[in-house]
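A protein chain is absent from this complex, but the other protein chains hold their places.
Just so it is clear, A and B label the chains in written order, and each chain counts residues from 1 on its own.
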Amino acid sequence: MAEEFTPKIIGFTCNWCTYAAADLAGTSRMQYPPNLRLVRVMCSGRVSPEFVLKAFQLGADGVFIGGCHLGDCHYIHGNFKAITRYYLLKKMLQQFGIEPERVRFNFISAAEGEAFTQAVKDFTEQLKRLGPLRPSGGEGSGEA
Amino acid sequence: MGKPKIACYWAASCGGCDVSVLDIGSKLADIVEQVEIVFWPIALDFKYKDVEAMPDQSIDICLFNGGIRNEENEHMAKLLRRKSKILIAYGACAYLGGILGLANLATLKELFSRVYRETPSTVNPENTVPQPTVKVKEGELKLSPLLEYLKPLNEVVEVDYYIPGCPPVGEKAWEALIALIKGEKPPKGTVLTADERTVCDSCPRVKEEKKIKELKRIYQVIPDPEKCFLEQGIICMGPATRGGCDAQCIKAGLPCKGCFGPAPNVEDQGARMLSALASIVEVNSEEEAKRFAESVADPAGTFYLFSLPSSMLKRRVK
Partner (left out) sequence: MSEKEEPRIGVFICHCGTNIAGVVDVKQVVDFTSKQPNVVFATDYTYMCSDPGQALIKDSIKEHKLNRVVVAACSPRMHEPTFRKTCQEAGLNPYLFEMANIREQCSWVHMGEPEKATEKAKALVKAALAKASLLEPLTPMEFNVERSALIIGGGIAGIQAALDLANAGFHVYLVEKEPSIGGHMAQLDKTFPTLDCSACILTPKMVDVGRHPNITLLTYCEAQEVEGFIGNFKVKILRKARYVDEKACTGCGVCAQKCPVKVPSEFDLGLGMRKAIYIPFPQSVPITHTIDKENCLYFTRGVCKVCEKFCPAKAIRFDQQDETIELKVGIIINATGYDLFNAKKLPQYGYGKYKNVITGLEFERLVNASGPTGGKIVRPSDGKTPKSVAFIQCIGSRDEHHGVPYCSRICCMASLKHAHQVKEKIPGAEVCVFYIDLRCFGKGYEEFLVRVQDEGIRLVRGKVSEIYENPETGNLRLRLEDTLLGEVMETEFELVVLAVALVPRAEAPALQTLLKVSRGADGFFLEAHPKLRPVETHIPGIFICGCAQGPKDIPDTVAQASAAAAQAAIPLSQGKVTAEPLTAYVLEDYCSGCGVCEAICPYKAIELKEVEEGKRRAEVNEALCQGCGLCGAACPSKAIVLRGFTEPQLMSQIEALSSV
């Protein structure tokens, strides 16, 4: 009866780097698990911590954020803001019982389709091991 | 017609909100002349059955303070909702969950274990914990069972207005009340006595540039009394907290802790403050970002001190 658990992942990727890397993975026909759904933003610095909370509130098992490598941000220092918010948010989420591994930040440039594919595969495996965020019947899943 | 009927009730509360009602000092004597207080556990000896006997909607305004922590709180919230024309969530606990809402970061089991078994000064070899009922020779004593998590008032009943603060500013609360008594009808769900902007707008301190290198706890430095706290590295919730309190705490020399709750547009006060704070630190490497995060001792307790149960995640998720 236990179906294999497919983690739901919501991702936020910056237009210039990681979103482009995801596109490159596509043009190169690299394959990865279909449970990741991406929201395109201009810069990883656009990602409000509330987006991450919302995703978890609505049933995501993991949240992925992708931005340019430090020093390469199209908007100069957006990714520095993003990575600082990310570490602080991870620390806080632990207090809510959300394992820090459930939020993942990767610096992936537009040329790194392979790195993007691997990140999705690794994250999926990691979440499979952690299990669902809310065991079935838990409060809060699907609430808007 | 008769004098307007006012009720005040405390659910899971520290009593501060009731005290704030008394804050207006001598004016209270005048006001008491003009209204009829039909229920006020802290001050008057009305019983629950008196409330149950009242006709529905016979209470004109009910000031409900405190969070919904146990079944008794929930029952009274529903009862007072039926009996009141206007139900006001009074104070941070009723509006947002309040400081008591921080208990939502633990499960009920963990709370009991910590309080009655694990705290360093507790001596409890028989593992005695409170029970919902206990038989004594005179009969049976009942304690209201706790709900799994604390809820703000609007998660249990429909709320007409909110008056924020921990506690609310007595003078302003009374002004709002009198306006309502006089027949003013703000849109349902309005947060009364509050500004549309955050505390920064009424803060007297000088703001220069929001850029910090590291955080300081308030005991670690002698803060400059004129400069913005945040710009000195001291966490102040002012930028993410609704104004209306006239920046009292700041004028008294302490950084804002966020008791008026989030700005009007904002659902999750804690997340906005976290983002703002992390954005203004000068960070030049991933290491520095990690170290900064580590330097915030208790993020949830700091950013959600008053608003945890009404935040996006509301409580411990797993």
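The rule is short, and it goes like this: a contact is a pair of C-beta atoms (placed from the backbone, for glycine too) under 8 Å apart; a residue touches a chain by one contact, two chains touch by 3 or more.
Treat the numbers as computed from the prediction; the structure is a model and nothing was measured.
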{"item": "Where the missing chain makes contact, among the chains that are shown", "value": "A, B"}
{"item": "Chain A, residues in touch with the chain not shown (by the definition above)", "value": "8, 10, 15, 19-20, 22-23, 25-27, 29-35, 37-43, 45-48, 50-51, 54-55, 58-60, 71-72, 74-78, 81, 85, 117, 142, 144"}
{"item": "Absent-chain interface as seen on chain B, which is shown", "value": "196-201, 204, 207, 209-211, 230, 238-240, 243, 263-266, 272-273, 275-276, 279-280"}
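Definition applied: only the chains that are shown with their structure count from here on.
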{"item": "Chain centre separation in whole Å, for chain B relative to chain A (CA means)", "value": "33"}
{"item": "Residues of chain B touching chain A in the complex", "value": "105, 267-268, 270-272, 274-275, 277-279, 281, 283-286, 289-290, 292-294, 296, 298-301, 303, 311-318"}
{"item": "Sites on chain A touched by chain B in the complex", "value": "48-50, 53-54, 56-57, 70, 80-81, 83-92, 95-99, 133-134, 138, 140"}
